[in-house]
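Structure below; questions to follow.
A single protein chain has been omitted; all remaining protein chains appear in their positions.
== chain A ==
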Amino acid sequence: MRAGPSQEEIRRHNLGALLRHVHLGGPISRAELTTRMGLNRSTIMALTSDLTAAGLVREELPRETGRAGRPSLVVRPESSRVYVFAFDVGPDRLAAARVGLGGAILDRREAARERGPFRLEELAGALAGFARQMRRKTRDDTVCVGAAAAVSGGVRKSDGVIRFGPNLRADEVPFGEELGRRLGLGLPVTVGNDANLAALAEHSRGVGMGVRDLIYLHGDVGIGGGIIAGGHLLGGHDGYGGEVGHMVVNPGGRDCGCGSSGCLEAEVGERALLEAAGRLGRHGAAQHGRDAVRAVVDGADRGDIVAQEALGRVGDWLGLGVANLVNIFNPEMVIFGGMLREVYLGSAAQVRSRLALHAMAPQREKLRLRTSALADDATLVGAAELAFAHVLADPLEALARVSG
């Protein structure tokens, strides 16, 4: 039998827990930390001075407290000094950001991506170029502690290979490895599914803060999902879990990019909406992407009957999909992100009617339906959190590795 955790392990755990409070909650006084973490004052002091010495946090006198007595020092994350690189590869955009400890996006680069075959070298090269540009603008005392990427596809947990990505047209691509090599920072690049990471982002910093059971639905070209159950992301055995877009809602329905038919993605995705609205292949206006989806919602609002019918149809299928998920997972909140934000707001009557008809009463009673608070940044913020994960798990060791 194993003995209890050693003192060293407890200290490591506490350092991580304290840093997590500061990272997610922002500046906080030592006094507040003592109550939140349930540790005594001298322990908090020892932990903060360790983190200060490592350059992860700094302590300052508060501006004014309005209370009597000696004010407690405020612990702040060293946001401008300690940072990570976050990347996002979607069907229509490439994005990179430099994100400081505490979650502030310090700098960012974005480029439109042409839909077409997944060219690994070109893509990794472009992203690494963004990172180099941003790195050049930093001061000398800054330190990059991690890097992670969100990709629109299924990512194998064990080695970060993009196993499938019908909308990126990627298949068995060693993306993390290639990007890591091109970055040349001596840091591994962790890779995750974009909807999974956006779910984590909304859970830790967005509309789902403090919600332990939530489902995030991400609409891009297809429909991705992230399920958080009991505060943990449901990854499944190999990390491919949460692909709610490929739940079959209409057997024998429209063909899906995954090879099946009648998947939620095939009935609700961008193509389904644009086709139903008669806007696929139409010349002039935006032919696909977010602008085309917005144009349909806008048209419906202005009274375009075809657009209204298309949106209503898509809303029906979306509601059916959400009803299934609600029955199975009993989430406290369902969040609509990406283009599903517009689709939900434009077809909420259909979505919720379906829920009233098909979701079971106990599950839907307290269900909250929300739109993403982080909007288009959700996937990047999620990637940043993934990149910070190892720092929060063991702050001093992680820092020693990069500065050593």
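Operating definition for what follows: contacts are C-beta pairs under 8 Å (C-beta built on N, C-alpha and C of every residue); 3 or more make two chains touch, one makes a residue touch a chain; residues count from 1.
What we mean here is this: contacts and distances are computed from a predicted model.
From the set "ATP-binding cassette domain-containing protein", "Putative ABC transport system permease protein", "Transcriptional regulator" or "Glutamate synthase (NADPH/NADH) small chain", the protein name that UniProt assigns to the chain left out of the figure is "ATP-binding cassette domain-containing protein". Checked against the full complex, the one of A:His23, A:His203, A:Arg313 or A:Arg370 touching the unshown chain is A:Arg370. Of the candidate positions A:Leu355, A:Ala378 or A:Leu396, contact with the unshown chain belongs to A:Leu355.
As for the chain not pictured, it touches chain A at residues 294, 297-298, 301, 341-342, 344-353, 355-357, 361, 364-365, 367, 369-371, 373.
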